[in-house]
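Only one protein chain is missing from this complex, and each of the others stays in its spot.
All chains are identified by letter, namely A and B, in their written order; residue positions are counted from 1 within each chain.
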Amino acid sequence: MWKFFHQLASPPHFYRLAAIFSPWFLVPGIALIAYGVYAGLFLAPMDYQQGDAFRIIYVHVPSAYLSLMAYMIMAISGGIGLIWRMKLAHAVAAAAAPIGATFTFLALATGSIWGRPMWGTWWEWGDPRLTSELILLFLYFGYMALRGAIDDTAKADKASAVLALVGVVNVVIVHFSVEWWSSLHQGQTLMKEGGPAMDPGMLYPLLAMIFGFTLLFGSLLLRRVRTEVLFRERRTRWVREMIMSPEGQ
Amino acid sequence: MTEKLSADNLTLIRGERCLFEGLDFALNSGEMLLLEGRNGCGKTSLMRAIAGMLSLETGQVLWNDVPVLKQRQTFHGALVWLAHRTGLKGDLNMLENLHFEQSLRPQSADDHEVVYDRLGIERLRRLPLRSLSAGQQRRVALARMLLADVPLWLMDEPFTNLDREGRKLVMTLVEEHLAAGGMCVMAAHQDVEINAPVTKIRLQ
Partner (left out) sequence: MNGSAPIQPGMLSGLWATARRDLLLAWKRPGDVLNPLFFFAMVCTLFPLAVGPSAEQLEFSGPGVLWVAALLATLLSLNSLFLGDFEDGSLDQLLVSAQPLPVLALGKTLAHWLTSGLPLVLVSPILAITYRMPWSVVPVMMLTLLLGTISLSLLGSIGAALTVGLHRGTALLSLLILPLAMPVLLLGANTVSLAAGNDIYTTGIWALGAYAVASLSLAPYATAAALRISNE
């Protein structure tokens, strides 16, 4: 088992494995998303309060969930990179950041679009989830800015790992403090996800979307890590040999 | 008590460049390690790696056969670092600067006045350091080194800004330190004449 992990961590090995696994994530992911989109938009019944507007949760909820998940992956792999000095872990963290930021942005945008018919405004400061999500976006910006500002890759890896670990503790505190804050200002409990018994016709497409998005995320992450590994190892022998070889990958 | 500084298979890559690969050395009490080479060949990086300030690609530095990263405080309590930048505060005077250093590492019980006299800085004690010449500031940094009670001296280009007399003084101090059972790692781009056992490493 340990040997397997050790092998996985070696860049050429990972590079080949990722190429094999990436489609295994991508194809079922796309299939689930296709089902989810169709079922969510056409099959699921209309919400008796929100009308058709609720259907945006099929994008919003998976994005919001993945925005947090990507940050976790970033922080955990950063920590692994710091402690065990595993270079691949740093490449994973570097690759996860822009994907996570994109999902965060998607969650914010869909939340805002949903808010327009519901609250009559594009942005509602009173909603704790949107506010936390916005702070999360800023955390991603800070992380990517720090990476961009340091020229030396090894140094950027380590510095940004420290930042991500500090940030992950903060995400929890942000969540609770924003909840407290919005409860002071007559917390409008606006988006109650998975509240009292969702209609199965609504729920199944949502689950399909969540799994589909996760698989898509996995595939995107594998692809990005591959590129990252290739770039970082550009001076090594295996990359040169691979490029020179007739198949060329 | 004799002490030992050794290195096992050191490789350091900075950015795109490999500065050295598979470097080994061993240094015992009373010996000196001299790092030679042109500017930019990695002398300072090697010094910083020995001091534990740079992480190595492979290999490790050992102090008494224990990796220094596993006993950072013990190792750092046994060395003093003299670099191109003196690490002294220009706004503070000599005594204030040296006073601060006392809390950072073990101090020798030597009489401070004797050390100041020997370095020719006894008159400078109340002047802010920025008003001193570069050579005088370097002498204050040497005082910091002498007042610390440590076996290992790490000296990166110790002759910078010193006159002929000052350079001779540095060599005498190093010889005395080695004779008393200390050890020294020195990086220099000029030739160093010293009357002590020397190991040389030439970096390309």
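Basically, a contact is a pair of C-beta atoms (placed from the backbone, for glycine too) under 8 Å apart; a residue touches a chain by one contact, two chains touch by 3 or more.
As the structure is a prediction and not an experimental result, all values here were calculated from the model.
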item: Chains shown that the absent chain touches, full complex; value: A, B
item: Touch with the omitted chain, as defined above, among A:Tyr35, A:Trp181 or A:Phe211; value: A:Trp181
item: Sole residue of B:Gln73, B:Ser133, B:Gln190 or B:Gln204 that reaches the chain not shown, by the stated touch rule; value: B:Gln73
item: Contacting the left-out chain in the complete assembly, out of B:Gly22, B:Gly40 or B:Pro106; value: B:Pro106
item: In chain B, positions touching the absent partner; value: 51-55, 73, 76-77, 79, 81, 83-92, 96, 100-110, 149, 151, 154, 177, 180-182
item: Where the unshown chain meets chain A, residue by residue; value: 82, 135, 138-139, 141-142, 145-146, 149-150, 152, 154-155, 158-159, 162-163, 165-167, 169-170, 173-174, 177-178, 180-181, 184
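We take it that only the chains that are shown with their structure count from here on.
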item: Inter-chain centre distance, chain A versus chain B - centres from mean C-alpha coordinates, in Å; value: 48
item: Contact footprint of chain A on chain B as seen in their complex; value: 14-16, 55
item: Of chain A, residues touching chain B in the complex; value: 85, 151-152, 154, 235
